[in-house]
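The complex is shown incomplete by one protein chain, all other protein chains being positioned as in the whole.
Our next item is subunit A:
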Amino acid sequence: MPKKGTKSKKAVDDVPDQQENKLPDYLELQRTRVVCNADAPIHTQGFQYSGAFAAMGVDNSVSVEKFCKNFKIDIKRLTEDDMEFDMIGVDASIANAFRRILIAEVPTMAIEKIFMADNTSVIADEVLSHRLGLIPLDADPRLFDYISENDVPNERNTIVFKLHVSCEKGSQRITVKSGELEWLPEGSQLSMASPAQSGDKQKTFTSFSQSQKEILEKPLGVKFKDITIARLGPGQAIELEAHAVKGVGKVHAKWSPVATAWYRMLPEVVILEQIEGEEAEELVKKCPVNVFDIEDLGNGGKRAVVAKPRACTLCRECVMGPCGEKIQLRRVRDHFIYTIESTGALPPEVLFTEAVKILEEKCERVISELS
C-alpha cells in the first residue's frame, strides 16, 4: 500500500489545474510519512489543508471516492480478548476517533451500587466497593438500558449480584475471588428498611417484573473468576449485594470496555545507502527486534536488508550508530496498526463495530444539527 515516491519529473510548463500532477519527492515524503530521526520525529502533523499544494496543482482534499478506493482493513490477529488489525487509508484523526470512542464511549455494564449487609473484613467498605466496581462483567450491554437517577431499577437496566462469604472461626485464611459473585436473576433479595406492615410483599431495592433469565439467552456472570476481591481471616465475613448498571468509560474507567485500545503507524525502515560487510552485521546485531537481515552477495560480501520493518519499536539504535545516516526510520501516516484489548464484555471485533456505530451516530447528529 505505501506509495513510492514518484520519479521527479520537473516540468516548467506545469499547468495548475492539471489534476494528475505529482508532488516532488521530498514533499510527498512529508505528506505521507513521519520521519523518525535520532533526535526527534519530524513532519508529525501532516498536511490538513485541502489546498496545501494547490499552487503545484495537487489536490490535498479528502474525498469519498478516494477514501473508498484506498480504505482497507486487514485483520492480523483475532482472539477472544484482543485483536490486531491494520487500518489503511484514513487520517490519524479518524483512527484516533475510534480509539477515543472505544476507551470512553462504548458502554458496558459495571457494578455501581453496593448494599453492604455485613463486612467484617479488614478491607474498608468503600475500598471493597471500588474493587467490585472494577470487575469486568460478562454481560452484553446492548441488552440493557441506561438507568437515570429517578429510574426504578428493573430487569432492563440493572443486574444484581450477591456476595456472601465467611471464613469459619479456626479455619485458614481464605481469599474471596470474583467467581463467588452470584447472579440474582430475580432481582434484589435485600428488603428495604421498614418491615412495619407484615403480610406485604417485602419491598426490595429493585422491582423486577420478570426474571432476567427469561430475557437473556445466557446466564450472566463475571468474565474472570479468579480476581481477588478480598481476603478473610477466621471469623470474618462479607455479605453484600451489588447492582450493576450500564455506563460509559467517560464517567468512570470501570465502564471502559477495553483494557486499552491503541494504534501505531506502520513502521517503514529504509536503507538509504548500501550497508555492507562488517557494518551490516553490526547493524543486524544491534537491533533488538531483528528488523534487519543479511543478504549474501555473490562474492562472499554481505549486505544489510530490511526484513521485518513491522517489528520496529523505535529504539533508534540503528539510526544512532556510525551508520546512522544510511538508515531512515519512517512511519506511514495513513496506515495504522490497531490493537484492541477487550475487558471481556464484548469481543473486540464487536467493540469496534460498536465504536463505528457511535461515530456514525455522532456524525448524524452533527449533520442534523447543521441542517
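FYI, a contact is a pair of C-beta atoms (placed from the backbone, for glycine too) under 8 Å apart; a residue touches a chain by one contact, two chains touch by 3 or more; residues count from 1.
The criterion applied here is as follows: contacts and distances are computed from a predicted model.
The chain absent from the displayed complex carries the UniProt protein name "DNA-directed RNA polymerase subunit beta", chosen from "3-methyl-2-oxobutanoate dehydrogenase (2-methylpropanoyl-transferring)", "Cullin-3", "EKC/KEOPS complex subunit CGI121" or "DNA-directed RNA polymerase subunit beta".
When the omitted chain is restored, the residue from A:96, A:154, A:189 or A:274 that touches it is A:96.
Looking at A:25, A:74, A:126 or A:325, the residue that reaches the missing chain in the full complex is A:126. For the options A:30, A:236, A:256 or A:342, the residue in contact with the chain missing from this view is A:256.
Along subunit A, the points of touch with the absent chain fall at residues 34, 36, 40-42, 44-46, 91-93, 95-97, 99-100, 103-104, 116, 119, 122, 124-127, 130, 134, 194, 196, 249-250, 252-254, 256, 260-265, 288-289, 313-317, 331, 339, 341.
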